[in-house]
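Every protein chain but one is kept in place in this view of the complex.
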Amino acid sequence: MKILYFAWVRERTGRAEEDIDVPADVATVGELIGWLKSRGPEFEHAFTDAAVIRAAIDRIHVKHDARLAGAGEIAFFPPMTGG
Amino acid sequence: MKILYFAWVRERTGRAEEDIDVPADVATVGELIGWLKSRGPEFEHAFTDAAVIRAAIDRIHVKHDARLAGAGEIAFFPPMTGG
Amino acid sequence: MAVSIQREDFDAAAESAALRAGGGDIGAIVAFTGICRSDNGRLAALELDAYPEMAQAEIARIVEEARSRWPLEAVRVIHRYGRIAPGENIVLVLTASSHRQAAFEAAEFLMDYLKTRAPFWKKEHLADAAGNWVEARQIDEAAAERWAAGGKKSA
Partner (left out) sequence: MAVSIQREDFDAAAESAALRAGGGDIGAIVAFTGICRSDNGRLAALELDAYPEMAQAEIARIVEEARSRWPLEAVRVIHRYGRIAPGENIVLVLTASSHRQAAFEAAEFLMDYLKTRAPFWKKEHLADAAGNWVEARQIDEAAAERWAAGGKKSA
């Protein structure tokens, strides 16, 4: 599964993207965030305030209860500040 | 007193502007319209529906009850359709 | 000068560049361009009658009103008169502000007030008939009235 990080989420995790094998029992975006946080202090830091983190599956905004099944690309980022 | 006519008011009166001496007892814009209508059928035609006619004194919109005292230039025209 | 009443066409890009070059901390520019429509080929041309001296003064008053309501860095209004063919420019309103809401609202306000208070009159020359003066539209009066008494738009 391809995971992308943007803005301060990228800076805190120390990477822009990675391909990882996620355990089969990680079923939702929220569960993926929980699992990522277990990977090390940089992830714990990036996702400390998980409620503010936005997610997109295959380039479409999703909520944290969205299911990962079939997802190719998952992105995590702060609230948008473009325009 | 200088009087200007625009759009279909000009077409109906047959003139764009004129200088005329208005009788001293014509005190308001509405009274001026009434007096103008007495000048001939082209004015009667132009001001038949007096309520739709707009007026400006010295380039400022005024209502029909505005007083003429001190006015230099009075304009009559239909509702605006610019923009 | 913030307001021009003219027969000649205008260059919206040059006007916008001049506005930006004028300084200030501009974060948003709204440019409204009003264009003569052909109405699907029905219209041969518009003839815009004007009272140019009053238009200049009245639009300047409207611009002052906009400046008193919104924090604007710059405003520019150009309104043409005379014969205008389909596809040609009629009016340009430019508003510049630090933030977008002021620029959008002021541009809409200026257009609504121009429509109902600036002394211009459109006559349509049809492709196959005599000319007719355009009737003022109640919807334009309503659009202008939503700004009355210092109100924000709610239409």
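Letters A, B and C name the chains as they come in the text, with residue numbers starting at 1 for each one.
The working rule: a contact is a pair of C-beta atoms (placed from the backbone, for glycine too) under 8 Å apart; a residue touches a chain by one contact, two chains touch by 3 or more.
On a predicted model such as this, the values are computed, not experimentally measured, just so you know.
**Q** Please identify which of the visible chains the hidden chain touches across the whole complex.
**A** A, C
**Q** In the complete complex, the non-displayed chain touches which residues of chain C?
**A** Chain C touches the chain not shown through residues 12-13, 16, 20, 25-40, 87, 98, 100-101, 103-104, 107-108, 111, 143, 152-155.
**Q** Which parts of chain A are in contact with the chain that was left out?
**A** On the chain A side, contact with the omitted chain comes from 4, 6-8, 10, 56, 59-61, 75, 77-83.
Keep this in mind: only the chains that are shown with their structure count from here on.
**Q** Just list the two chains that share the greatest number of C-beta contact pairs.
**A** Per chain pair, the contact count peaks at B-C.
**Q** Indicate the whole-number Å distance between the mean C-alpha point of chain A and the mean C-alpha point of chain C.
**A** Their C-alpha centroids are separated by 48 Å.
**Q** Calculate how many whole Å lie between the centre of chain A and the centre of chain B, each centre taken as the average of the chain's C-alpha atoms.
**A** Using C-alpha averages as centres, the distance is 72 Å.
**Q** Give me the residue numbers in chain C that touch at least two other chains, ranges are fine.
**A** Answer for chain C, listing residues that touch two or more other chains: there are none.
**Q** What are the residues of chain B that contact at least two other chains?
**A** none
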